[in-house]
Each structure stands twice: as structure tokens, then as C-alpha cells.
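One protein chain omitted, others in place.
Think of it as A, B and C in the order they're written, each chain with its own count starting at 1.
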Amino acid sequence: MRDLAEGLLDPIPVLDHGFVRLVDCMPRAVEEDGETADHAIARAARVSYQAGTRTSRSDRGLIRYLMRHWHTSPFEMVELKFHAKMPMFVARQWVRHRTASINEISARYSVLPEEVYRPEPGDIRPQSTTNRQGRGDEALDAECTERSLASMDRVAEGAFGAYRSMLEDNVARETARGVLPVNTYTEWYWKANLLNVMRFLQLRLDPHAQMEIRVYAEAMGSLVARLAPWTWEAFEEYWRHGQRFSAPEWAAIVAELDEDALKRIEGRLVDVQSPGELREFSVRLRAAKPE
Amino acid sequence: MRDLAEGLLDPIPVLDHGFVRLVDCMPRAVEEDGETADHAIARAARVSYQAGTRTSRSDRGLIRYLMRHWHTSPFEMVELKFHAKMPMFVARQWVRHRTASINEISARYSVLPEEVYRPEPGDIRPQSTTNRQGRGDEALDAECTERSLASMDRVAEGAFGAYRSMLEDNVARETARGVLPVNTYTEWYWKANLLNVMRFLQLRLDPHAQMEIRVYAEAMGSLVARLAPWTWEAFEEYWRHGQRFSAPEWAAIVAELDEDALKRIEGRLVDVQSPGELREFSVRLRAAKPE
Amino acid sequence: MRDLAEGLLDPIPVLDHGFVRLVDCMPRAVEEDGETADHAIARAARVSYQAGTRTSRSDRGLIRYLMRHWHTSPFEMVELKFHAKMPMFVARQWVRHRTASINEISARYSVLPEEVYRPEPGDIRPQSTTNRQGRGDEALDAECTERSLASMDRVAEGAFGAYRSMLEDNVARETARGVLPVNTYTEWYWKANLLNVMRFLQLRLDPHAQMEIRVYAEAMGSLVARLAPWTWEAFEEYWRHGQRFSAPEWAAIVAELDEDALKRIEGRLVDVQSPGELREFSVRLRAAKPE
Partner (left out) sequence: MRDLAEGLLDPIPVLDHGFVRLVDCMPRAVEEDGETADHAIARAARVSYQAGTRTSRSDRGLIRYLMRHWHTSPFEMVELKFHAKMPMFVARQWVRHRTASINEISARYSVLPEEVYRPEPGDIRPQSTTNRQGRGDEALDAECTERSLASMDRVAEGAFGAYRSMLEDNVARETARGVLPVNTYTEWYWKANLLNVMRFLQLRLDPHAQMEIRVYAEAMGSLVARLAPWTWEAFEEYWRHGQRFSAPEWAAIVAELDEDALKRIEGRLVDVQSPGELREFSVRLRAAKPE
């Protein structure tokens, strides 16, 4: 087992004042002699199967098998610890993922530095018309954008001015911080196992997630991709970019596909999938087929 | 809010000496004035959306929306408490679902009754040849079956004989119980929220789960279907009987479907899906379409 | 089992715009025929002990036994659901208790109402000199207090002015809300089992907790006291108002107590404790006694 490659521990800048950096990983091995965190997953999975699978299946194949069958427990055997700095409104979304351990800076102990998130002009957008929770794809007109940024600056200045003056008056920090906008940066250590990191990424890499948390998820994903490359590959194929269809949807689709079409579909996968995966796929393809 | 329909609290027999019975449900309302646990889910979801959605979407539609978008937190707002009695090897699988609260009979305090699981002859089957962890579909020959049942009976008798004689010698119960076979019945109270009950059911209703735990999952599913009928319907359509395809698989499938086929597929769903669901489906259908 | 007493579901006002109200309780029984949530705890505990304890110990005695021996699992068998409205900085502390289910109002979907926490003048206090994380007991001079309140009002007005004007410019709500101060109110459904409610109360009723979350904990405690009176009594005696001493501390204390003193101490408890509790206490009293 070797130490982490140097670059892996460098902070990745996110938004205007934020970052994510890897603090530690269990196991602390990567990219040397082909040893990555993937091997710790495979090793744990093999406790279940004992000798049986030791020779028959490569670690990569095993990881793909675990991922597509939702045998999630071996992915819990890898643990990641991050240090991150982000606006409070991002922290408020992030903290909702409860299967993690957190140590956050305390605004009762500490005076928070004057760092407030200010969106890039292009990120100020109109309320989305199709997706009630997000913003649209189009730009806002330049005037509105400018007015918004000016408003934000004014609020931030006013709030930090009030904060500083209350602290000068010796008002308790826990009271004074009440004026700070949720755009203010906070920071924390955040530690979770790889399964729950992937659950987090699945939800927060999604286009429905707010852009400002998505960029943190992307930075974290880029680290996972290096620490556990086979797991990441499988995550992308099966979870992130996979497609789910309800029973009636799949019935409606499969009605278009005769046996010849199904054969052609399988043919396209022969070079991509292992024989075992292909066998399972064939069964699933035909499962909803009306007799 | 009304009380639970009487029949809901009756024990459902499972295997030869086991059962599952509903002890309590939050909310304690069902099937009266159309009030079921589904409404508690919708009400919690509406805390997030406030007035916005109150009129525009029926509770059933909202639940289907939550289910297919993995907005899982409102399903945690319903809580179920079961009393169950099952063989220890089933309990050993069941207990692995950690997001539940348990009170189990203690074999340190109590003398366990002489109740041992004895499979139906038809359930004694050969090791599966395709699925390394389960049993095959064919029967075992009658002689082997009989020999197995006789073995099981002999072991059970011998073990309980030894147990009783050690207890007569005043050996501590915690030591004496060491001889009992994992076919011995145990019992517990088991309480979890509806989300985690569904996660449990998803894994334990699956054909890969051992038959002896699947029958408990089926009994619990039949209760959920009455307590929260819309949630159950959506669970079956999206989670249980839905189909998942990896990115390469879906690319291989969609290559068979020209725009006319996609239109016909949509046409089949017009009467089944709400306009919103259909719109989302159309996007997903075409998402992986090469330009 | 009867329904909840009416008054139990009324909102309890907390701070200037906030409240806590009980939405539901499992079991839905209270104060009738002596049936409270306490009985659901005892019933679950008795699954472990079976017939053995049924007659020998009253439910109250059993609950006290469970509480002082940290047999915590039966307390998980009671579930509480609250609706609460509180400043965001309070929500940020509260959400850190991960063993709960939450549905919070979304500032991406909804426009937040202009409700901002404004402390009572007497609650504006200097930074504590002994406790680095809190505020002191003394008042701040009147001028500073007034200046602080004026600052807070100004920030709130400025922030909500900016918020409104951005919304008028059709800026996405998720972006506009970035200017709101953490004193702004949010609301949620919050559901947890009684064990974790007590863990929450233990930490947040403590004088080290910030006053603004303590008042929510007090309101919730008053509800628990009615729903599960014996559990509450035991919680107060053993957990909340109990004393913990480290090994060296207790050794230093017990060195002052000769056997006569220990006897007198026991004598004071004869009318308060059950014989079993007293027996255990006697053992603990003498455990650290040097031979």
C-alpha cells in the first residue's frame, strides 16, 4: 500500500472563494502498482464469497457486478474525508445528507471572515418556467443583472458593517452573526463512505440540483474518479447516465422491438459487456415482453 | 383521522411457525374518508412547496412525482411498527437493514420455545447452477428430500434435547442456547419509516433474496398496499417492476427506435401518464439519442 | 388506545415569529385510562424479556431501569413528528442531529415571507468571558443594545428590499435568497424517535446551547413530558440533572465518605428508590472505594 499521489491533496477552487480538498482516504493507496481504493471494495466483497470468486472474476468485473445489482455494502468500505468551503446556502443543502460526519466552523466561537458569494453575471438567470425549483437557461437582461449584483453587494456590505460594529460593541458573536446573509462562506470537514458519497453525487450532479452545489459535486467526483476509477466508471454507466423506466413505460417501448431487433441490440453489446452481464441483460430485455 | 381498520392488526402467518403483524402506524388513519398514510406524505412534501402546489396537483400525482424523482424524504414521514417471528437465519438477513429500530427476544433472559423451521418438502431444492447464491427451480428427488427433512428433524431434536438438559443442570441460558440451530425461531418488534421499509422490500422481494425472507417481505408489502395504496402503486411501477439500463445498454436499444417508433411509444402512454410525466418521459426517451 | 388530548396539538409560540407544534405521535394514545407513550416503550422492552418480567415490575420501574442502564432501544419505539418555525441559524444547529427526518420549506420553490428574528433587548448580551462560545449573563449597556437592534432592523430591511426587487426583476428565487440574513425564519416538519429526541434535548437544553435553540428544546420537552411522563421523569433524573464524575474525580470524592456516611446516604434514598435500584446504587457507591 502506497501513499496518495501528491496532487490529490491539493485544494480545488470552487465558486469565487470556495474550495474542496481531499484530506484523507481509506485506504490510503492510489495509482501505484495498480492499487487504488477499488481493491479495498473488491477485497471486502470477497469476504462474502470466500474462495469461490477469487480467481473467476477480475476486480473490475466484480465492482461492475456489485454496482448493477445494488450490492452496496462493499462500497461502504472506502471512506473519504474532505475539507470544503462554501456559501451557507450550499451548506444548508449539503448537510441534509445525513450519512456523513461534519465539523463546521462555529460562528459562536469565531469571527467569520468577510467572504460572501457573488455570482458570475452569467449565472444570474430568470426563474425557470418549466422547472419550478430552478433557474432558466437564458440570460437575464444586462440591466437586471447589474442591478442584482449591486443589490447583493450592498446587502453584503451593510451586513458585514453591522456585524463588525456589533462585535466592536462586544455583542456576543452568536447574536451578531444573525445579520449575515446566507451567501456568506462557511467551511467544514466532511467525511463519508464511498457509497454515501455516490448517493450525494447522484443527487447533486443532477441538472435539478442548484448550480452552486453542483460545482462542488463535480470537484468531488473528479477526486473519486482518480481514487476509485473502476467504481467511478461503473457509477457513471449504471447510476448517473443509466436510464430508468417504469413498468408501463418499458412495456410501451418493448412493444416496438421484435426478436430481430432484440438480437441486434444484444449484438451491439457483445464487445462491451462481459458474458455474464450480457446474459442478465438479455433476460431483462425480454422480461416485460408480453407472451 | 380515524383508527386503523380492524383487520390490519391481525397477524399474517408466514412459514410454519412465523408471522408478521402490524403493531402501529403513523399516521393511525386508513381507508376512511379517503384518508390513508399517503396523505401524511403529501402533507409533508407540501411543507417544501408551500401554497404553490396545493391546488395544482392531486396527492396521488404528487406521490408519483416524488417517487420517480427520488424525492425520498417525504416517505420518511410515515412510520410502521411490526411484530414478527421468524427463523434466526432470516433474522440474520433482516437485521442487516440498519435503518430500523429493533427489540428482540433475549435468549439470555428467556428460555426459547422449541420451534424450529422445517421447510415444506417442495422447498428443498438443489443448489442453483446459474445463481451462485440461491437454489434452483427444479425439485430434488424424493429420497434426498426425505433424507434432508429427517436430518433436520434429528438435529433439531438433538439440539433442543441438549438445551433442555443443560438448563436442567442450571447452565446459564446464554451458554446453553449455543447449541440451537439457526432454524430456531426468534421474534422481535421492528420499526422503520416507509422509505426504509420500501428499501427493504425492494431488496427482499427480489427473486435473488432467499425465499424464506421473501415471504415475510410479501406479507409486509400487503400491509403497505393497504396503508398507503398510492405509494404502493408507485413503488411497484417505478421501483419494483421498473427497468434500469446502463448508458451503453440504452444507447444500444434506442438505436432501434426511429422517431416514428418513439411517437408510437408515447401514444401508448397518453392515457396512462399525466401530461407532466409524459413530457419528462419524452425527454428521457430522446436523451441518449445520437444527434 | 385513544386519541391525543386536544391541547397537545396546539402550536407553542417560540421567539418572535416561531412555534413548535406536535403533528403526530406513535402511539397515538395519551392520558386516558393511564395509557401514554410510556406503555409502548414497556411493551417493546417486554418482547426481550418475555413472560419473565411481566408481573414483577411495573411499567414505571421498567422504564427507569432501561434509562439508567442505557437500554436505549425500547425508547426508539415511540416516534414524534413536529412542525416548527425558527430562524435559519437555529435550523442550522438543529439539522446537525442526523437521526431525524426533515421536510423543509424550499426557498427555490417558494418566496420566503418577510419574517426575521429580532432578539428581545434583554437577550442582546456581551460575549461571555468564561465560555468562549456563548454570551454572558450581564446586560449590555442600553446604547449598544439599541444600536444593535437598529443595525439588525436595517440589515433585514435592506436584505428583503433587495430580495423583493430581484424577484420583481424575475431573478431566480434560488439566487435572490442569497441576500437573506440567517435571522430569517424557515420552517419544517421534523420527525424522530423518542431516544433521539431525548439526545437532542440533552444537548440543546444544556446551558451551553444557544438560548435561541434552547427555547425550542424547552417547548418540545414540555410535550414529551405529557406524552411520556415516566420517561420524562427518568430523563430528568438520570440524564438531564444527573451528575457524571470521571474515575479520578469520584475517587477524590469517595475518599471523604466513610462507611457511616455511605449508610446515611443510602438511608436518604430508601423512600425514593426501589429495592433493586438501591442495591445497584450501593454497589456503585462502593465500587471505587480503595480496599
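The rule we apply is simple: a contact is a pair of C-beta atoms (placed from the backbone, for glycine too) under 8 Å apart; a residue touches a chain by one contact, two chains touch by 3 or more.
Since we're looking at a predicted model, the values are computed, not measured.
Just so you know, the chain we are not showing touches A, B, C across the whole complex.
Annotation: of A:Y65, A:W94 or A:W188, A:W188 touches the absent chain (contact as defined above).
Residue-level contact of subunit C with the missing chain is found at 49, 52, 68-70, 132, 203, 208, 236-238, 241-253, 255-257, 261, 264-266, 268-269, 272-273, 281, 284-285, 287-288. Residues of subunit B in touch with the missing chain: 87-89, 91-92, 95-96, 98-99, 102, 106-109, 117, 119, 123-128, 132-136, 140, 144, 147-148, 151-152, 154-156, 158-159, 162, 165-166, 169-184, 210. The omitted chain makes contact with subunit A at the following residues, 1, 3, 24-28, 40, 44-45, 47-52, 73-74, 76-77, 79, 81, 83, 101-106, 109-110, 187-189, 191, 193.
Here is the rule we go by: only the chains that are shown with their structure count from here on.
Superposing the C-alpha atoms of subunit B onto subunit C requires a rotation of 180 degrees, rounded to the nearest 5. For the self-contact between subunit A and subunit C, the two sides draw on mostly identical residue numbers; the shared fraction is above half.
Subunit B has its Cα centroid 28 Å from the Cα centroid of subunit A.
Subunit A and subunit C have centres, each the mean of its CA atoms, that are 33 Å apart.
In subunit A, the residues touching two or more other chains are 96, 132.
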